[in-house]
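If you scroll down you'll find the structure; I have some questions about it.
All protein chains but one are shown at their positions in the complex.
Order as written gives the chain letters A, B and C; numbering starts at 1 within each chain.
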Amino acid sequence: MIALLIRDLRLATRAGGGFGLGVAFFLILSALVPFGVGPDRATLAPVAPGILWVGALLACLLSLDRIFALDHEDGSLDLLATAPLPLEAAVAIKALAHWITTGLPLVVSAPLFGILLQLPVQAMPWLVASLALGTPALSMLGAFGAAITVGLRRGGLLLSLLVLPLYIPTLIFGAEITRRGAEGMATATPLMFLAGITLGVLALIPFAAAAALRVNLR
Amino acid sequence: MMQLGDYAGTVLAAYGVSLVLIAGLVWHTVAANARARRALQEHERNG
Amino acid sequence: MSIWEYANPTKFMRTTEGLLPWLVGSAVLCSVGGVFWGFLTPEDFRQGSTVKIVFLHVPAAMMAINIWVMMLVASLIWIIRRHHVSALAAKAAAPIGAIMTLIALATGAIWGQPMWGTWWEWDPRLTSFLILFLFYVGYIALWAAVEDPDSAADLTGVLCLVGSVFALLSRYAVLFWNQGLHQGASLSVQSGERMSSVYRYPLYLAMLGFFLLFLALLLIRTRTEIRRRRLAALQAREMRA
């Protein structure tokens, strides 16, 4: 299992575009939003939590189809499915690798983009906490969507159509935590909900994703 | 005819939109069914 | 004789053949009757004549949710017992559900214009229906995208399962997000001001009508899907021979 994780991480660093791409996209988005809504602190600050979370969602979505598509093309998915590693574990590991390459850099760099968008300083810890809690669920749900659409022609657009509605609860609670943090309100309740969703997703979705993969491999 | 009062436009618009949507659905259902039946009959006659 | 015999396509086709005229007749009678009766009801003292929209809005909203539940059950039957007709019925139901959701959304928005002063309000119920509509669209798109029919049935079945959980989750997340100004359930027994019987009986009839309409459309669409599958199977067999 660790071998698979190491291989996926190594591939992400060597093939290029693995680690940096999501963050670069996030940066561009944060730079573009002020052009769209105006540079005023008063207009930017209230929408910053939402923009940051939607940005994280889209940055995550960008690299989803790579989770299984490359392995499907070169045949390693067939070989993995016949290997002693359970497919559920392979799915979970690949989602983890995706999170380390896209989710984790976002979590770490988010305060920087928060500054760009005039997010109040007291909200920064909550932004980081909500992203750290929420992005693993985004990667796991994305792996589910990628498993369903692997091998389909025009799978990319369908993937976003299937995955984005699944992201709604995570987005709602994640942005809510950051917003409440910015306004100095209590954040415990949405934090609990977000943690609950993430844990539930991590526990159950690997089975659904592995089932979908098996269907697509036959 | 009965009175629709101040909201005549609203009520008629709601009924109109719903009617159009349902009519479209029914038409599509019936047309697709007829097409499938014809195609199958033709195939069974020829083969 | 067990209920599963109706899962046989030929048996299904034969049974529904005789059933359909009656079903279509009663569906037309009840839905047209209910909606028309609703249209003739007097004005409400608060909402004016807009109360008439309820006879479209509420039955459509009810069916939008119930059709998804029916698809969930049909998908489970396919996943567990591998009856093809069940999977095809789920496929046939999805567009009807999507249209019902659309009607509920459209009538809700039109109703909201005079009542709330805006076409669209991010009210929890309207938002939930928008999310439900997104799930319907994704489900239909997945059926259209997968070529092998059995794989398509499996994949959409898994999606329906996961989607159901997330649709429910979204519903509560949205409630948390915005409390909203939607009026409470119109028919619930607990609410203080119950709907007067002038509106209640036409509404019941309209709900029955929408349900029968769904059943009739569902049977026709399932028959269409069975014929398509049979045609594809015959063609594939000839290609092989």
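Just so we're on the same page, contacts are C-beta pairs under 8 Å (C-beta built on N, C-alpha and C of every residue); 3 or more make two chains touch, one makes a residue touch a chain.
Criterion: contacts and distances are computed from a predicted model.
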item: Among "4Fe-4S dicluster domain-containing protein", "Heme ABC exporter ATP-binding protein CcmA", "Pimeloyl-CoA dehydrogenase small subunit" or "ABC transporter permease", UniProt-listed name of the chain not shown; value: "Heme ABC exporter ATP-binding protein CcmA"
item: Contact set of the excluded chain (shown chains only); value: A, C
item: Contact partner of the left-out chain, one of C:His84, C:Arg125, C:Arg171 or C:Arg221; value: C:His84
item: Listed residues A:Thr43, A:Ser76 or A:Gln122, member touching the removed chain; value: A:Ser76
item: Residue of A:Ala24, A:Leu58, A:Ala132 or A:Leu217 in touch with the missing chain, whole complex considered; value: A:Leu217
item: Chain A, residues in touch with the chain not shown (by the definition above); value: 2-4, 7, 10-11, 14-15, 71, 73-85, 217-218
item: Residue numbers in chain C that touch the chain omitted from display; value: 4-5, 7-10, 81-84, 148-150, 226, 229-230, 232-234, 236-237, 240-241
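Keep in mind that, in the parts below, only the chains that are shown with their structure count from here on.
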item: Approximate Å spacing (C-alpha centroids) for the pair chain A, chain C; value: 32
item: Euclidean distance of C-alpha centroids - chain B vs chain C, Å; value: 15
item: Separation of mean Cα positions, chain B and chain A [Å, integer]; value: 41
item: Sites on chain C at which at least two other chains make contact; value: none
item: Residues of chain B touching chain C in the complex; value: 2-8, 10-11, 13-15, 17-18, 21-22, 24-26, 28-30, 32-33, 36-37, 39-40, 43-44, 47
item: Residues on chain C engaged by chain B in the complex (per definition of touch); value: 35, 39-40, 43, 48-50, 52-53, 56-57, 60, 95-96, 99, 102-103, 106-107, 110-111, 113-114, 213, 217, 220-221, 223-224, 227-228, 230-231, 234-235, 238
item: Of chain A, residues touching chain C in the complex; value: 144, 148-149, 152, 154-155, 158, 161-162, 164-166, 168-169, 172-173, 176, 189-190, 193, 197, 205, 208, 211-212, 215-216, 218
